[in-house]
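See structure below.
Note that this complex is displayed minus one protein chain, with the remaining chains in position.
On to subunit A.
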Amino acid sequence: MLTLRKTTLCAALGAFLFANGAAAAEELHLYNWGDYINPEVLKRFTAETGIKVSLDTYGSNEEMLAKLQAGASGYDIVFPSVHMHDSMAALDLLEKTDINQSPAFANIDPQFLRAKSDPNGEYCMPYAWGTVGIFYNKTKVSKPIETWDDFFAEAKAGKKVIMLDDMRETLGVGLIENGKSVNSTNRDDLKLAADWLLQRKPLISAFTYDSVPMVQSGDAVAAQYFVGAEMYVKQEPEKLAYVIPKGGATMYQEDMCVLKSAPNKANAKRFMEFFLDPEIAALNTAQQTNGTPNKAALKLLPSDLRDDPQINPPADVMAKLQIFEDIGKALKLYDRTWTKVRTAN
């Protein structure tokens, strides 16, 4: 992060110093989740267009929104999740790009146009998607984990299990296991989810995003984690595994959006069109080990990724995945429930 910022600074300073002679170099500033784009894609874009790309990162949708609201400027493209895409549309932060008019937009599978505020892709384009399931260490479990019950059975046997420090993801598991929608705004539904989690609270070692090294070392046997864990699974397939729980799971999807305040809108649109190219989308997906909304890119993926049912699940599993929506004021209900779950002993 820091080095990236420094590079940006140096680049900016350099551009300033050399600005006397030539026109300032073309630039593009991305604001993305940490480790959520293949650096090779950015290099290829710069090589092809001469546009310099800078990348800053954030750790959550809310962090990104809060920084933009607090006046962070200079970013051209952001990568909000679908529900945040809707929130940002309501706040009038997004620029209409007409990206759906690009011929290559036909590569995008229309089922991924999920944002209610943008049903035709006039503003943003679907970027990537994935599931949130269970990442576990095969050498430490008594039997392969398939469900959340298996997950907690390991904990009952005295092993460590970890869940995400994420209000909606973790409460989402409680809702799914009780057969409720992860977007429920019903008090009774949330009570069920809270009770389900509270019963298991003594079994949960920690709520954290930093579970990968703990599972790799075997200090924890299993953790709730993103499909991106497949990156580690592919490195050590005998030891590690990622699974979508049988009872269903949440899925996430990020969209690539141009900000209304973007200083380089034309370059931003150029990057979106560049990313519609199946070869580029496939280059990104292969490194990220997640799902792509680009139908043509899917065909170009190495077969071990394309045919992995945990990454590109069959239709019946897809049907059981739920995606978060913007729930407005009901967020308070989630906040109170989450605080109670985290405080209980």
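The rule is short, and it goes like this: contacts are C-beta pairs under 8 Å (C-beta built on N, C-alpha and C of every residue); 3 or more make two chains touch, one makes a residue touch a chain; residues count from 1.
Here, contacts and distances are computed from a predicted model.
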Chain left out of the displayed complex - its UniProt protein name, from "Anion-transporting ATPase", "Spermidine/putrescine transport system permease protein", "Stage V sporulation protein AC" or "Phenolic acid decarboxylase subunit D": "Spermidine/putrescine transport system permease protein"
Residue of A:E26, A:E122, A:D219 or A:E325 touching the missing chain in the full complex: A:D219
Touch with the omitted chain, as defined above, among A:A25, A:A90, A:A106 or A:A266: A:A90
Residue of A:V78, A:M167 or A:A222 in touch with the missing chain, whole complex considered: A:M167
Residues in subunit A touching the chain absent from view: 60, 62-63, 65-66, 69, 87, 90-91, 160, 162, 165-168, 204-208, 210, 214, 217-219, 328-329, 331-332, 334-336, 338-340, 342-343
